[in-house]
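Only a single protein chain was left out; the remaining protein chains are all shown in position.
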Amino acid sequence: MSILSVKTKITKNIQNNLNSGSIKRLLRIISSKPVLALYVSSIKSITDRYLNIYTIRYMNEVYSGKYPVAYGSLFLPYELINGLNLKPFLPEVMGGFTAGLGVTDKTLKTASNKWYSSDLCTFHRSAAGACEMDLFPKPSFIFCSNLACDAAGKSFLNFAKKYDIEDRYYLIDVPHENDNESINFLSQQLEHIFYDVSKKLNKKPDLEKLRQSINHSNNFRKFALEANEIRRNLFDYPQYFNGLNYILPFFGLCGTEETVNLFKIMKNELRDKLLKQDKNKKMKKVLWMHLKPYYKNEIFNILEKNNCRVVFEETSFIFWDELNPDKPFESLAKKMLSNPLRGNGGNRIKAMQYLSDYYDIDGVIMFSHWGCRQSNGLSRLVKESFNSKGIPVLVLDGDCVDINNCPAGQIKTRVEGFAEILNSI
Amino acid sequence: MQINNKDIIEKFFQESVKTKQNIKNDNFIGYLCSYIPEEILISGGLNAIRIKGDKESNLADGYMPINFCPYIKAVWEETYKKTNNLNPIVFATSCDGMKRLYDLFLNYKKDSHSFILDIPKKNDKISYEFFAGRLKKLFEFVKKISPDKEINEYDLIKSIEIINKKRYLLSELTKIYEADLINFISTSQYFDIIDLSLSTNNEIFNNELEIFLKNAKNTLDSDYSSLNRDNLLKNNQKIMVIGNYLNDKNFWDIFTESGIKVVSGDLCISSRYFDFQVELKNIIEYENKENFLKSNHEKYYENNIDNLLKIIAASYLKKPYCFRMASLNEKLETIKNKIITENIKAVIFASLKFCDNTLYFYPELKSELTKLNIPSLYLDIDYGNSSSGQLRTRIEAFCEMLF
Partner (left out) sequence: MYTCGIDIGSVSTEALILDIDDKKNYKILSYTVNKTGSDSKTAAEDTFNIALQKAKLNKNEINSIVATGYGRVNVAFAKKNITEITCHASGVTLLFPDVITIIDIGGQDSKVIKIDKVSKKPIDFLMNDKCAAGTGRFLEVMAKTLEIDLENFGEIFLNTKNKVDITSTCTVFAESEIVSLIGHGVAKEKIIKGLIYSIADRIISMVSRVGLEAPVCLTGGVAKNSGISNAIEEKLGVKLKIPFEPQITGALGAAYLASNY
């Protein structure tokens, strides 16, 4: 049986037997050594292969019911959650997975039946639908923050209600400004969570484990920084490499040893590619802002065919300083506050300008995910700030999750038109 | 059972219109969220005006996405068009949209005075303390732009008392309005009065509203005695409206014209705006109780701006929650209790379009209402577009279905 047909079979199986039991069974089968080896055998990039093995094994653990699961929104200090020995599960990322598996017609319909308005973000809506359909593992804790949007806090509150664990719902309130009062306010909240969760788990607070998690995070940061530096001159990427595929380890599994390994492998593979790269190779360099569609789409192929390469993504940016393992709560608070999506939009624009200089960017694509108020509200200013430097910006209207809200033909015309502009400069 | 209320209400509006005329263009400060304490804004002698925005929004479409809060767009329309003499504005981190509005303001209105108030999402001690620190910054900002640069604690206490009185009177008005079975105050008139209170000289408004309430009570008391209360109760159909910044006369007119009683429920301009007090005696919760009791009050307040700000901070974070707040359990309970105790027949959930915080609340509310067997109608509204035929049809059809 060819690997392609295995993958198709798995996807079909999930689509046809959409319940957590079948997902659990499937994960158990795929994560067994021989099947997993077959599953990843066709993947050429070793980083990509490691990512797949790691993610599948991880999801198998999460669904196994053997460990306490913690739902979390994207920009949380996962060092803390991993340091508490909880298994992070990211509903928003799973919203993206539902798109990849082609089950959004069912999840979005369920959400709509539950009166989630179609004006809301599909990451959250699809996750809400999946949760309602009991496709997710049962959580022991729920964490979220207002970084970067309001929607996470609200949809996660509804999850807490569904599982009747509102006393285990923690909203981390990230202040608008970055000053001493904010650091204090935020680190107090993180400290409270650490001790409160330990108490609820009937465990002694394990500061040593937290320190270990922070050390892992620092090591991951180091390798990621090296990989990011290599990308300044790299055009010749491993097949299907896309920085936007690394969201789960970059955020949710930050603080684990596996993420350290993953980024070490990535750094090495990219370095080898750079060494072998044709010195004369030149492509138009594109900076990608926000997320991408997680269903099958042609955007990145179209760019490549037209001599354009996404050389960096907003989500791959290491925006924080090294963490201090002796001051875990304070340094995690500082990490959250240094996120460019916190506070005034000027912070984000400044960070993107920095990246554009660092990578010598020719053009910017800002994916405008339907209903993402916090990001789309800034698109005018992003455009103005880059245009004033002579860098074209494509604000690409679409939907990361709902393929029906993102017609391929229109996307193609816009991306090709943009590539024509970049190539004419 | 015709009661002539025309004189009383007209007199009130005539008198209180004066309050509007009193506000000159240069002596007010604009604000955008019910979590921004009016008492701080007015403490240096300025009037505080809730910015309503320009509802004819098309210029703002060039600056914000199509699917963006229509209220925020309207505010941008208004502020962007004003090229000179823009009054100071206080923004808040109410929601994602408001933050992006502030970004535009910072970028295109660099020369104007503005401040963004960071509002916590939780109601606990560390949040009070953090919020009090942010209010201190707001206070310093107000000092800088007010005619009276040296605001002392007495000024602040006086402001608190004025706004407390306004809140109290509006709550009293609401009680009368909700208990009123003979349509003495119509839904439109009730919301007109609230609308007036949002942009007014508070002292004059308070005086007029106080007189109005006294007259209204007298009239109602004398007239009720002649009416059959049981009969009236039977005919009175109450609908609760839950939503956000629904400040549009046309919308309320639909109910008035259809003869339906709207119980104000839970709106940005109703309970969330006035159903609380800044309790000066709350100081006991914060400071050493014994010290407080030993000292005489006036002396205690000396140099105690910080303490006053702490009380304001706690009162505002405890007030009836906006959907933006972290936990909404209490809110759901309050709504459920009100439905039961006040014999509410149905709920209209009316949200300005694209308000994420509000929209995520509806699935939970809907399932609770279904359990209570209370029918509900979901409306999304374009600010300033409430008169559209479609909306009217939906509301009227819903009411026909009910009664």
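Which chain is which? They are A and B, in the order written, and residues in each are numbered from 1.
Heads up, the rule we're going with is that a residue touches a chain if its C-beta (ideal position, glycine included) is under 8 Å from a C-beta of that chain, and two chains touch if they have at least 3 such contacts.
Computed from a predicted model, the values in this text were never measured in an experiment.
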Touching partners, among the displayed chains, of the absent chain: A, B
Touch criterion as defined above, residue of A:H124, A:K161 or A:R380 at the omitted chain: A:R380
Touch criterion as defined above, residue of B:L59, B:I145 or B:L332 at the omitted chain: B:L59
Hidden-chain contact residue, picked from the options A:N16, A:Q239, A:N280 or A:S424: A:S424
Contacts of subunit B with the absent chain, listed as residue ranges: 58-59, 61-63, 66, 382, 385, 388-390, 393
Residues in subunit A touching the chain absent from view: 380, 383, 387, 392-393, 395, 397, 405-407, 409-410, 413-414, 416-418, 420-421, 424
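In this text, only the chains that are shown with their structure count from here on.
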Subunit A-subunit B separation of Cα centroids, rounded to whole Å: 38
Touching residues on subunit A, where the partner in the complex is subunit B: 114-117, 119-121, 124, 128, 146, 149-151, 153-155, 157-158, 161, 166, 169, 171, 173, 175-177, 181-182, 184-185, 188-189, 192, 343-346, 368, 370-371, 373-374, 376-381, 384
List of subunit B residues in touch with subunit A within their complex: 62-65, 67-69, 93, 95-97, 99-104, 106-107, 116, 118, 120-122, 126-127, 129-130, 133-134, 323-324, 326-329, 353-354, 356-357, 359-364, 366-367, 378, 380
